[in-house]
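For this view, one protein chain was removed and the others were kept in their places.
Just so it is clear, A, B and C label the chains in written order, and each chain counts residues from 1 on its own.
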Amino acid sequence: MALMKAAVFIEKNRIVLDEKPIPNIGPLDALIRITSTTICGTDVHILRGEYLVAKGLTVGHEPVGVIEKLGSQVQGFHEGQRVIAGAITPSGHSNACLCGCASQDGVGTPHGFKAIGGWKFGNIIDGCQAEYVRVPDAMANLSPIPDPLSDEQVLMCPDIMSTGFSGAERGGVTVGDTVAVFALGPIGLCAVAGARLLGATTIIGVDTVAARIGVARRLGIDHVVDFKQGNVVEQIMTLTGGRGVDVAIEALGTQATFEGALRVLRPGGTLSSLGVYSADLHIPLGAFAAGLGDYRIVTTLCPGGKERMRRLMAVIASGRVDVSPLVTHRFRLDDIEAAYALFANQRDGVMKVAITP
Amino acid sequence: MALMKAAVFIEKNRIVLDEKPIPNIGPLDALIRITSTTICGTDVHILRGEYLVAKGLTVGHEPVGVIEKLGSQVQGFHEGQRVIAGAITPSGHSNACLCGCASQDGVGTPHGFKAIGGWKFGNIIDGCQAEYVRVPDAMANLSPIPDPLSDEQVLMCPDIMSTGFSGAERGGVTVGDTVAVFALGPIGLCAVAGARLLGATTIIGVDTVAARIGVARRLGIDHVVDFKQGNVVEQIMTLTGGRGVDVAIEALGTQATFEGALRVLRPGGTLSSLGVYSADLHIPLGAFAAGLGDYRIVTTLCPGGKERMRRLMAVIASGRVDVSPLVTHRFRLDDIEAAYALFANQRDGVMKVAITP
Amino acid sequence: MALMKAAVFIEKNRIVLDEKPIPNIGPLDALIRITSTTICGTDVHILRGEYLVAKGLTVGHEPVGVIEKLGSQVQGFHEGQRVIAGAITPSGHSNACLCGCASQDGVGTPHGFKAIGGWKFGNIIDGCQAEYVRVPDAMANLSPIPDPLSDEQVLMCPDIMSTGFSGAERGGVTVGDTVAVFALGPIGLCAVAGARLLGATTIIGVDTVAARIGVARRLGIDHVVDFKQGNVVEQIMTLTGGRGVDVAIEALGTQATFEGALRVLRPGGTLSSLGVYSADLHIPLGAFAAGLGDYRIVTTLCPGGKERMRRLMAVIASGRVDVSPLVTHRFRLDDIEAAYALFANQRDGVMKVAITP
Partner (left out) sequence: MALMKAAVFIEKNRIVLDEKPIPNIGPLDALIRITSTTICGTDVHILRGEYLVAKGLTVGHEPVGVIEKLGSQVQGFHEGQRVIAGAITPSGHSNACLCGCASQDGVGTPHGFKAIGGWKFGNIIDGCQAEYVRVPDAMANLSPIPDPLSDEQVLMCPDIMSTGFSGAERGGVTVGDTVAVFALGPIGLCAVAGARLLGATTIIGVDTVAARIGVARRLGIDHVVDFKQGNVVEQIMTLTGGRGVDVAIEALGTQATFEGALRVLRPGGTLSSLGVYSADLHIPLGAFAAGLGDYRIVTTLCPGGKERMRRLMAVIASGRVDVSPLVTHRFRLDDIEAAYALFANQRDGVMKVAITP
């Protein structure tokens, strides 16, 4: 039985590089040889024991690689093809998938819906911080990489680009909108790019870290609000002449950013929440206009599936958006523990790391 | 100067019938002689001092009447015409109106948006619990009553039908949906009718009052969940085979109903909130799926304007919906103080009262 | 090798009952024992050689039956379960499926789209006017029948209810709309039911056959326009006070109905076309307002997939819509040639026939 290297969750605060068997695949699966992957903030939650996964699970959900082997029923692909798959791998055939809610794929449940059910890699099945990964429902999830694009160019597509863009899409950003993005980490930066791609004309970024703000400017923010320089809500209301923003995108997962995003909405505006929260939220009566403000609050889990990936890679290939500045550090898979140490502690200005087996 | 009778807010716990001058009208206004009106839960908030209006203001925002006089610039209507106007009277020409958010009409603000700005009657201008009312921006707001309809048949259109229906509309109810409506007061009952009108096939009503449940059955609920008979969330999850509901409509304005509505959503479902809240809200982390459930929370203020009113009266005229069982009591305007006493204390099984000058 | 009876296309004007092997199934398929099916207008086009299929193909695309056998990879169902499948059987995993356009499923094409590609039964694979049918992509397509419903109650779901309803859905019918339905055959009758289900308040049916008009009245039309009693466009413009209709649904597939539907639209209205055309169409300049009328023309192929079927059966189960009057005649599979003779010639007031093996 052939072995491979894989980053494995052992226990709280311990993800280690270990040897595991190369996965077997079933008739609908594909085996991908990973050529690039990365670490996500969610992996850090797993590392810290804040999000529970099974001991022994291979972590990671952002695969770039080459098709090593196809299941007997998989058509439309060939071995040796360069592909990505999304962090979320919908089956395509659950009720959730068939009514436009693929991230909440509930295959195996009696009714076809399951919260976060589309997130499988590094959550309920082995993930891709490894030499190989098994991709379930391969026909719905493998997306060929356009020839001219490098691994690193498409490395953000599986998760943070899809998630960040969805913040703008589900928020309903449209031509001429004013948008505020709360927190300019990787997701927030991609939300900036997405808001710009959809026609927002005034984008306000909220953060304080110079390097992030620098990347945000390249991706499309028009104004910076530094939360260390005064009250964020007041600064945004001043910038918008007292009107507020059409869409506020929350990209951190805290009470402060959620509440700030709500308070800066114009009447009838939308709070688009992308953060993963770790505590209850509080909605002040006034910020909610007592329920009479025609506000919308939408939350979104990363959209996946091969058509989504195809479209995101088309964005990269077109040159409309360049997320390459997000990759600040590069590691071999052999050094992934060092990569975790750097990334989890946000040392050395790290935004995203590229991991190559 | 001709005088008229009007229900006037004097101070906390005192709304009295008084004499006031018949309103003057400007070039864009209309003067309506009221033939029927009603009392809303919001008026009770005003009575109790929970929602502040100016002392001396005429209250009431649900006008049915006859055009007595038209402003010099008003075209397309004639004196003597039977009309209604919505509780919300958008100008038609603010930025909010022109981008599809008319209830948040901000005429007079530099940017054209104002929270709850479209609600004028009995809020920032004299209302319609009186013999006459001035309707601002008459061309955008007067809606002729189709001949065969009586005053009482259209009396719910200006506010509760428009609000209740919007709970289903903004919630995105579609063919085959399962919908739960939390609280079967007048707004909740209209939300039931709206959900049914839009194709919901399983409607679950949450309440405990037999009379309300009886009306709800006639308007379209398929199941009743009595909150006195056990945990509401558990009952609804059992009824739906563990799936949850596509849309939950909150129609009361409390933490319990809001939280219940959130907890019964299927992954990817929508909480459509209609209630007027009087305290901060709390969102439990689990109920919110940590931000990853693809949930939407939408809040809606009653849609107004003449086209909305025309459509609601078309619903009544078509016989698709019969809201007449909602009117349980009738009073002369002279007896409006007694009507308030009955309605504010929810005595004698009252749902809505009809007031006729 | 076990044999079964099946209605087979031999050549133009010859569909005969023949013996064929019971289908073999692959890992993703299901074998359904048919308990009820029906004949569609499209089958008549096939019979007449107007729509070409392979000689020897089993025809029919509206299956109601019992799961006889499941492919090795099919989960979530069990043998003996009563199920239907839609006329259109999307794979769930093509690009078309994954971007919300499942009827144009292009599995096997390089890009994942194919016109009418989701229609397989009786078109590119053997259909269901037989004792058994193989259902491809079973997990995406099998939909369990709710217990209390009979075969005949759900027999319209696979095609004409789905198609007819989609005419109203894709047309954007909303509360208070005025809708005209051109031709009250089975599809048009279901469009009437769909328009009513979505909140239309004035529904005008265009036809001349008394029996159809009678059923249409039960399903929701408010006015009849008889094309033998004068100019259809003029009659509808008179009925609507010169305004025209919000949505016109074309349900026949001719120049006359298409053009009439276009001419009765209010400015900004939608023509929702369901008909299968057999000749080029002509758009008069005036009817098109020279391109400046903000009109929309949408065409729709029957939506399929198990979630769609689940929702349509929920409509039936709820009692909101009763399409049972559409089944006017019943035949044994053994007599299917007689059924074709009756149906193809529209004899004896036939609307739909039920066929039972």
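The working rule: a residue touches a chain if its C-beta (ideal position, glycine included) is under 8 Å from a C-beta of that chain, and two chains touch if they have at least 3 such contacts.
Please read these numbers as outputs of a predicted model, since none were measured by experiment.
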| item | value |
| --- | --- |
| Hidden-chain contact residue, picked from the options B:P21, B:G76 or B:G230 | B:G76 |
| Option touching the unshown chain, where B:G112, B:G127 or B:P357 are the choices | B:G112 |
| Residue of A:K114, A:R310, A:H329 or A:K352 in touch with the missing chain, whole complex considered | A:R310 |
| Absent-chain interface as seen on subunit C, which is shown | 96, 101, 103-104, 106, 109-111, 113-117, 240-244, 253, 266-268, 273-285, 288-301 |
| On subunit B, residues whose C-beta touches the chain left out of the figure | 26-28, 72-73, 75-76, 90-93, 95, 97-100, 102, 107-108, 112, 137, 139-140, 305-308, 310 |
| In subunit A, positions touching the absent partner | 165, 169, 174-177, 194, 196-199, 201-202, 222, 310-312, 314-315, 317-318, 320 |
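Methods note: only the chains that are shown with their structure count from here on.
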| item | value |
| --- | --- |
| Averaged-CA centre spacing for the pair subunit B and subunit A, given as whole angstrom | 40 |
| Touching two or more other chains - residues of subunit C | 310 |
